[in-house]
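Every protein chain of the complex appears in place save one, which is left out.
In this document, chain identifiers A and B correspond to the written order of the chains, with residue numbering beginning at 1 in each.
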Amino acid sequence: MALALNTKRRMVTAALVAPAVAWLFIFLVLPFIAMLVFSVGERAPEGGYQPAFTFAQFANLPARSAAFWNTVILAPVGSFVCLVVAYPVAYYLAVKTSPRYRLLLVSLVVVPFWTSLLVRTYAWMYLLGSRGIPNLLGMIGFEEVRILNTPGAVLLGIVYGYLPLMIMPIYVSLEKLDRRLLEASADLGARPVSTFFSVTLPLSLPGVMTGLALVTILLLGEYLIPQLLGGGKVFFIGNALVDLFLQSRNWPFGSAIAVTLVVVVVFVLLIAMRIAWKIAGTRQVDLV
Amino acid sequence: MSKSYKENAPISAERLMDELIRLKRGSVTRRHFLGVTGLGLASAVLARETGLFSTPAFADDLGKQMSIATWPNYHDPATFEAFTAATGVAVEVNVFGSNEEMLAKLQAGGTGWDLFVPTNYTISTYVKLGLIDALDMAKVPNYSASTETARFTAEGVVDGTTYAVPKNWGTTGIALNSSKIKAPVTSWKDFFEVAQGEADGRAMVHDYQLTTIGNALVSLGFSFNSIKPEELAKAEELLIRVKPHLYAINSDYQPGMRAGDAWMTMCWTNDGAQLNRDVPKIKFVLGKDGGEIWSDFYAIPKSAANKPAGYALLNYLMDPANAVKEHIANGAPTTDSRVLSLLPKEVTSNAIVYPPETELTPLEFGAAVTLTDPARAEVMARFKSA
Partner (left out) sequence: MRAFISAVYLFLYAPIALVVLFSFNAGRNASEFTGFSTMWYGKALGNTFLVAALQNSLIIALTSATLAAIFGTMAALGMERLRPRSRALLDGLFAAAIVVPGVVIGIATLVALVEVFSFLNSVLASVWPDENPPQLGLGYGSIVAAHGLFSMALVTMIVKARIASLGRDIVEASGDLYATPLTTFRLVVLPQILPSVLAGFLLSFTFSFDDFIIAFFVAGSKTTLPIYVFASIRRGVTPEINAIATLVLVASLMMILIARILMREKKPTN
């Protein structure tokens, strides 16, 4: 009887996880194995893949070092700039806004997500092109300023696209913060600035870490923003990757880069989790 | 089939013809037609419609829509609107920036294109890879081989079989905004020098290997089609040196040139003609030291979903009356003397569209090997990701 019950229980468990396991296997594990196999292959004469066993593709990785460094530098820089802009907003929303307007203002942070990022980025192409902001600058005496298709434009696009993703986790962690702590700190004679640095900031660190990790990881695979605002000149590793499949048709090399990118992402994630655990002193931090 | 046909209410011969004509005119959908005539059940029994519609009575069932892959600013939207009005087939236009990208998409499969516009040097590769159909010339009666210019049509025929027919020819020259650039630019050598000087931050190069590497090679005194490692290395060095000074690497340069963001670009004849027509201060010149002369073709992918519509549009575009309108709108020189004779004088006398033969002499046709050569592909990719 007990055995039968146990079998039944197991079957229910298996039935519950089976679809997800099958999905993960077919569309995550299998493609990744395909990438690994391809990454040790050779480019077919007309492009594509032909079987081989060589590490030549991995040996050729330095040929994309510029794109790689662009990514590894601009991703953290981008997410840090996001943080600098996002923190005051999240703080204002969580602490300074009256509850009456809070919901509205928080919703307004999320609403941009409901218009296509592509369309909004296209709008930036116009704003940064010579008929947009440079035109306005021209009127006040700064002639021929060029913004579009520069690293600055890409950085701006990144901050624009990812700002809400940074604001939300910080807002959530600040909102949970017990206001009585702030009052207690003030009652004990602490100045607002020192209250901020000794109470508010440390307590919001989990949110900050979540935001930083989230944005950095997403940025490591970014393609669209550099493509549209960088004029095909400011290359992220994601762009180099797409280029290898759509222009050079070098599937094995592309696969090698994809595998490397995944390794880098996992590495960054592990570092982020390490830091997060240290800060929180516990494993209860949701990173993603 | 006959059974299910009987089970449906019989339909009179007149009514059938009436509905058939309405279907052809496009005023009713195929589903409506099948429902009314009782053929719906029958065709549902036949799992695939092709079996039914390949019978002669339905030979020109063109469907409701088709898809063409082509280049930026290369067609008059009115042409497709007129085609849709005539046949009921809506045309989806996909625009690409390079032959490599078209090839990559076709190699990966499932593009859904029914007609596309490859350039001369790519066709032998498409044939070799089995990606395009040999054309059934009986379905393109408007094409006239005898009035075509052999120099531009040759590469559409592989081993005696016609795989592609020419759309038009053209050159790859330099478009420059003469109100911004005062230095004389008459060669690719000048182009790359001015790009680092007067046009710093304002010059554009194409987003594919053939012309970007080719013109860099030409500026150094090498062949446009070179695949010699030491010459490619020099071209790569030049390109990487120029890159920080470029405005963008993009084959769609018209928006940038029109807005004044870009001042100088590698430019195809048709874009040069359009830019100069709308913004007269934008000039178009051919490199004295060389460059590309090309012809673009129409071909039908093996994987096309709606080949009847692909052929119908091809035949429509081959009609000189339609080709003339296209020509006037997009400014790409024709390969067909029938079209040439119909053109107004201001088009045929436009030196951007029909330059004197002497200016064409230094130009080279792209070579098939450049498309598949791994070294050229890699030089381009390194230049972009540098």
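Please note the rule applied: contacts are C-beta pairs under 8 Å (C-beta built on N, C-alpha and C of every residue); 3 or more make two chains touch, one makes a residue touch a chain.
Fair warning: this is a prediction, and the values are worked out from it, not measured in the lab.
Asks: Please pick, from A:55, A:69, A:113 or A:142, the residue that touches the omitted chain in the full complex.
Replies: A:113
Asks: Please identify, in ascending order, the residues of chain B that touch the omitted chain?
Replies: 48, 50-51, 65, 67, 72-73, 90, 92-97, 108-113, 252, 254-255, 259, 305
Asks: In the full complex, which bits of chain A touch the chain not displayed? Write them out.
Replies: 9, 12-17, 19-21, 23-24, 26-35, 38, 49, 85, 88-89, 92, 96, 107-109, 111-127, 129, 131, 160, 163-164, 217-218, 220-224, 228, 238, 241-242, 245, 251, 254-255, 258, 261-262, 265-266, 269, 286, 288
By our rule, only the chains that are shown with their structure count from here on.
Asks: Please output the residues of chain A touching chain B within their complex, sorted ascending.
Replies: Of all residues in chain A, those touching chain B are 43, 45-48, 63-64, 66-67, 129-131, 146, 148-149, 231-233, 235, 239-240, 243-250.
Asks: Can you list the residues on chain B that touch chain A in the complex?
Replies: Answer in residue numbers: 98, 100-101, 103-105, 107, 125, 128-129, 201-202, 207-209, 243, 246-250, 259-261, 372, 374, 377-378, 380-382, 384-386.
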